[in-house]
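With one protein chain withheld, the remaining protein chains of the complex are depicted in position.
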Amino acid sequence: MERRDFIKLTAVTGTSAALASCGNPEHQLIRFVPEEDIIPGIAAWKPSVCPVCSAGCAVNARVMDADIETVRNGQRGVVRMNVAKKLEGLPKDPISRGGLCARGQAAIQITYHPDRIAQPLKREGARGTGQFKAIGWDEAIAELVSKLDALAASNDQKSLAIVARPRRSRRSELLAEFARRFGGPPPIAFDLFGDDVLRRANAISFGHDQLPTFDLAQARYLIGFGADFLGTWNSPVAQNAAYGEMRQGRPGIRGRFVQVESRMTTTGASADEWIPVKPGTEGVLALGLVHLMNRGPERTAPQAAAASRADAARPFQGGDDEYTPQRVEQITGVPAKRVERIAKELAELRPAVAIVGGPPLAHTNAMFTALAVNALNTALGSVNQPGGIFFTPGAAIQGPAPSPQTPYTSLGTAKVLLIDDANPVYTSPTAWKVKDAIANIPFIASFASFVDDTSVFADLILPDHSFLESWVQSSAESGSLEAASTVAEPVMKPIHNTRATPEVLIEVAGKLKAPVSLPWKDAEELAKSAQPPATSNQRPATSNQRPATSPRPPASSPRFEEPRFDGDAAQYPFHFLPYLSPAFGDGSSAHLPWLQEMPDAMTSAMWSSWVEMNPQTAQKLKVRDGDLVDLTSTQGTLRVPAVIFPGIAPDIVAMPVGQGHEHFTRYASGRGANAISLIAPIAEPETGAVAWAATRVKVARAADANGTLILFAAEMRERPHEYKVR
Amino acid sequence: MVIAFALGLAACGSQPQLSDAVFTTAHRSPGEAARHFFNSHPRPQQPLAFPHKTHIEKKAECTDCHETVERGPVAGIPSVKACMICHSQIATSKPLIKEVTSYSDRGIEIPWQRVYGFYPESHVRFNHAPHIRAKVDCAACHGDVANMTVAERVVDHTMGFCVNCHKQKNASNDCLTCHF
Partner (left out) sequence: MPHRWGMAVDLDRCTGCGACVTACHAENNIPTVGDSQAARGRAMHWIRVERYWEGEYPDVTLKFRPVMCQQCDAAPCEPVCPTYASHHTDEGLNAQIYNRCIGTRYCANACPYNVRFFDFFHPQWPKPLDAQLNPDVSVREVGVMEKCTFCVQRIHAAAIDAKAANRELKDGEIQPACVQSCSAKALVFGDLNDPESEVSKLSRSDRGHKLLDDLGTLPKVTYLNRPQA
């Protein structure tokens, strides 16, 4: 600071300090009379549903009074409100059972985020520059209505596109209804890291088009294939609870846990035995185990299971004949002796169950892998048996139908785009050119609460309430042995001038020149219209819900095929494994400061993105912790700091997804690199799902460490080889 | 420091001030820091001369308005809504009540100034309810408010004051009892 500025500043300060005296109301904000009854200092608890992932944990919000700044009748002031202070799991919820993960607890910061959009915004600057001006709700709604009317007037309703987050809730249904009755195509709901392959495989193997639930609490043996079920996959809170019971919940019995994967996840770290395999060969190991269970000394399992054991491999071309331990060793790299020992343990320690998910189902041969692990469960007799694999009953499949391969192609011809709780610019492979497609759509309205990589392109932002300010509803797809459905009223009144998106849509629908009538009058009615699980099969004919499925054969009788990878192995010698960040998932919670500053369990990194490599690889590349490397796939190049990571094969590099947002609040914007941008858009052929683990990269040392990798207490570590005077 | 200087406005305990973008524990001015350091509580200027005595004479209890004092940590400064429970009917023609009604009509709270209270850096987590249950009279800490018109700070809430009473009543005097 210049000396002159300092003098000016002190002069000002002195005057104002002299003027202001404590106990004088003049310098205080006006305090408005609260709309609700306030019981100061005493906490109440109110239920809600965590919005962060699709597990749908019911949460318990601690509600107390706090002063919130607000504007009433053009006057700024504060009002005492009952607001959420802390989120915990709801004890009576069969999913969360009172626990809650780090992301769920940090979700409270969504509501109070300093960069939350507080009122409707209209684009002011050039598209994508993030310059908006505040407007009123009437103007915002009129603008959206006029754009939709214009489509209808030119009989061009097909040019409406809606992009939404794939979730099983009434909200998806509302969007689908709106699109259908308006005359537009169904909403695009795409999850790059979704589990479509597994759902399809479960429909084929078990007749359930849904994610499984595992009765780990009663299992004695658990073999996981790549699924990070204690971290990011499926229903982690429920799975953690059951896992704890499996380990230490039964006197004298401790369930054994083996994890098969090519990069150690937090889940793999908890395993008794960690078995690395070549990427995309996990299914071979599973069928190898089935093979051994049907032959040899391991055929000691209960007689009752004998029939299912024999059946297990039937769907596969040639049965399990070819999956001998020797062949398994040859393909997977797991020694035959080890395969035989695992098979023996599986036969002895019952009940046993197998879990598959994550990277093994992100290869071109994912369907084979999923079916092979399903066959293993069948062979183990663990389907619908205590300690085995279940399907949560009454989980009305309320998700939108899976979007086809390259889901965003229709954006190319769209004239009006509505975006609800989705960030396709960030979560799409570069090759899809989603950013270009969106930038060229004439009118974009977003219901976002934050300016992110996608909503920055919006012409109009109609911000939604946060989940704590909304009616919420969820019916869990998995995680519970019993049906689990939650409907909850808002925990607190909105703190900003936001509106519930369902109500905005209902209002817009009603105001159209050719009004679209929707079967709900407001957000409350929508949430409450969630049918109880018992009657969930009597869905209205108008719904776009997927029908319950019965077992059906796969397109062709599966057989192991080598996974295909994008990028020539000679030019791109490393497998690239992007993985869901335990803190940020697919990046949707990267804006929450608690999660940014939570040290990663495996690396202790905070506020960073990084690439993990085996110590040998690092040595070859002359890379130390924090040194920058260039990762290059056929899709582009990223420069990221390296972390030396013992739990990964020398020919694999792994990178967490979640950072690298161009726009996502002060905490995440411009921080790190987006791993998704390197993913080649290779598809799993049966479902069209992206095989996000099938990209190859080359790695080159780029520069010395520049401080972008931040490790917990790094300065406190003893590193004698790096001693220098600071 | 620059921010602390630049804002320059005095903060008064928990009273809302002209807002800035960040909540911090920093003092807004050297004056505020000095006041807090010397535990000096300037005499509050109340917007209306609330006559405690009149209300007690009309058989109102402290707990009728300071509702949560028996249940929770905070006694509570009543909202103008609480005033209007009675004064939408009673004494509506008196000038003070007209002022109260005017606040209520505008949807604005009467900007009562706190009389007692600890500065944040004292780190005291005081809880009224257990004191009431231990039969500590309101007047023990707040003076004879029942006979005051406008409440005045007549008892100095120093640590010595608290500790003496805790000693007499055999309550814990560990620092952690109050400071956490």
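Note that the chains are named A and B in the order they appear, and that numbering of residues resets to 1 at the start of each chain.
Just so we're on the same page, a residue touches a chain if its C-beta (ideal position, glycine included) is under 8 Å from a C-beta of that chain, and two chains touch if they have at least 3 such contacts.
All figures in this text were calculated on a predicted structure; none of them were measured in a lab.
Taking every chain of the complex into account, the absent chain touches A, B.
Touch with the chain omitted from the figure is made, among A:Val33, A:Val49 or A:Ile108, by A:Ile108.
Among A:Cys53, A:Ile141 or A:Ala241, only A:Ala241 touches the chain that is left out of the view. The hidden chain makes contact, of the residues A:Lys147, A:Arg256, A:His291 or A:Arg350, with A:Arg256.
Among the residues A:Gly41, A:Gly224 or A:Gly585, only A:Gly41 touches the chain that is left out of the figure. Within the entire complex, the positions of subunit A that touch the omitted partner chain are 41, 64, 66-69, 83-89, 96-106, 108-109, 112-114, 230-231, 236-238, 240-241, 243-245, 247-248, 254, 256, 264, 266-267, 269-270, 272-274, 276, 495, 582-583, 593-599, 601-602, 604, 606-608, 614-616, 646-650, 666, 671, 707, 710, 712-716.
By the touch rule set out above, subunit B reaches the unshown chain at residues 19-26, 73, 120-123, 125, 127, 129-130, 133, 172, 174-177, 179-180.
Throughout what follows, only the chains that are shown with their structure count from here on.
Centres computed as Cα averages put subunit A at a distance of 47 Å from subunit B. Residue ranges on subunit A touching subunit B, taken from their complex, read 1, 9-10, 12-13, 16-17, 20-25, 27-34, 38-42, 67, 69, 72, 76-78, 80, 114.
Touching subunit A in their complex are the following residues of subunit B: 2, 5-6, 8-13, 15-19, 21, 29-32, 35, 41-45, 47, 67-68, 71-74, 76, 79-81, 104, 107-109, 111, 113.
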